[in-house]
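Shown here: the complex without one of its protein chains, the others still in place.
Take a look at chain A:
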Amino acid sequence: EEAHRPKMTVQETRLCGLLLREHFGEVVEKVGTHLLRSGAQNLRTIVQETNLSVDLVKKCLCVLVQHGACLFIAGRKGPGSPTEYRACCDRILRVLRYPRYIYTAKTLYGDTGELIIEELLQRGHMTMSSTVKTVADRLTQNMEEGHSLDYSDVSSTFSKLVETHFLQRCPPVGGAGTSGSAAPAEAPATPAAPAAAVSKALPTPESFPDCYTVPQVTLVGRGKRQLVPEDGEDQRNAKRAKMNSETHGDEGIYWQVNFERFHQHFRDQAIISAVANKLDQTSSEIVRTILRMSEVTTSPTATCTKPLSANEIFRSLPASYNIPRQILDQYLSLLVDDPMEFVGKSGESGGGMFVVNLHRALANLARATLESIVQERFGSRSARIFRLLLRKRHLEQKQVEDFAMIPAKEAKDMLYSLLSHNLVQLQEIPKTPDFAPSRTFYLYTVNQLPTARMLLQNCYKTVANLIERRLFETKENKRLLEKSQRIEAILASLQASGAEPEQLSEVEEMISAPEKQQLDVLRLHVNKLDSAENQVDETIFILESYINSTSTS
């Protein structure tokens, strides 16, 4: 909950700032990072402290609220005190994961699903009808001349996304999802907003019964192809579409992406992958089946899935896995016996009741992540020491040498190196009350949770570094990029007006071969940095999920 979240770190603020800048511009970044640093503030204070105009601050807050990056709550100084705004660090950090959400939607629900999620992430929240129309238009654009996409195709995909909880209704007024038309005012929150007076009790989307109810919409028609745009027409068309006053019956019902559901999906994927690596394909398919059956019955904070009987699991296995019942029982038994404890047995009825141990799996994944980091950074033998300490909790230096079979001098160096990076800690246990060094145990130890927290901060810093480098590379080549864009635009309009090939090649030659090469190199660099950001986000996801699971265990 927002109120209980510990203070933000420098790295988190820095990364949030960069993400806000990239997605919403520098002014929103300024207001956003100000709120992150200062905590909840009212409009007047924000204006004073950021030195921006009231209008500009209001617009920024609108954008932030629209995307759930900022909440507004009744003033804490009692009724009548001005509304306060609080930025949500966690929500802003999610911007980093947008490509993964979009890609996942594509793998599950094709291009239509991909665009629905992309639109909703871009806009923060939208009604079903405007989403459907926008996506139909976009998909029609890419289709062959004369073809278009029916609204009903998009509607059905939208409904599927709602049924499987990837989309959810925005909570009504008082939370993050108000209609974008009203600028946040200084008036206190309306009395109708449930429990809005105390920030702790902000209603979750799922506390509303209609959270996953698809509204009745009259949405008949097909996507419209846009004509080849001349300067400005593209924008005018877009504005026209937004101001379209057709109604469809779902006005005021706004939808947002349900990040928790996507996270559940990513977590399940990670567990299935871990089982496949540790055991085998069939075991992972069995775990996949259990997780699939548990998708909508498992709460985000659950320690394990609800028990399922071997009978039910057997019936739900995919058709391509034609294994006999006794063999399934063997696989289940092996899963339960595995030291990783992916699966647990919770009863005997129905051939045995089984659960997936979600929190245990996250702890194992986090642990493997920490070990991987130590291994790559410090080498195999340091990794051996690290794993040893994770297992044995507290060891003296001599014991580390003996168990790890590493000679004294090297073991000492490795331990000190790990110590200086705070990956192992030293505890002093006095044998006598005077704490004399010769009569004190010095024990090395590793604590998984604080270590995970520290490495998570390193991940945030790393992503911020990658983004800064990417912005730097782009800035360095700004002149060249602008030139290249101008030439592209000229070529496009020449082609549209049916120019001769000689005219086209004359324009193409305005950019020299070395310049082209420089652009290629830039593109390569930017792509590499971009994909590295996504890779680090995978590490972030595992560590965050693990850390969050410990606070609800």
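Note that in this section a residue touches a chain if its C-beta (ideal position, glycine included) is under 8 Å from a C-beta of that chain, and two chains touch if they have at least 3 such contacts; residues count from 1.
One rule holds in what follows: contacts and distances are computed from a predicted model.
S.K.: Considering only the chain that is not displayed, what protein name does its UniProt record carry among "DNA-directed RNA polymerase III subunit RPC6", "Protein MULTIPLE CHLOROPLAST DIVISION SITE 1", "All-trans retinoic acid induced differentiation factor" or "18S rRNA (guanine-N(7))-methyltransferase"?
M.R.: So the chain that does not appear here would be "DNA-directed RNA polymerase III subunit RPC6", according to UniProt.
S.K.: Among A:368, A:519 or A:547, which one is in touch with the chain left out?
M.R.: Checking the options A:368, A:519 or A:547, the one contacting the hidden chain is A:368.
S.K.: Which of A:76, A:292, A:391 or A:439 touches the chain that is not shown?
M.R.: A:391
S.K.: Which residues does chain A use to touch the chain missing from this display?
M.R.: 274-275, 277-278, 280, 282-283, 327, 330-331, 333-334, 339-340, 364-365, 368-369, 371-373, 375-377, 380, 383-385, 387-388, 391, 403-408, 455, 458-459, 461-462, 465-466, 468-469, 472, 524-525, 528-529, 532, 534-539, 542
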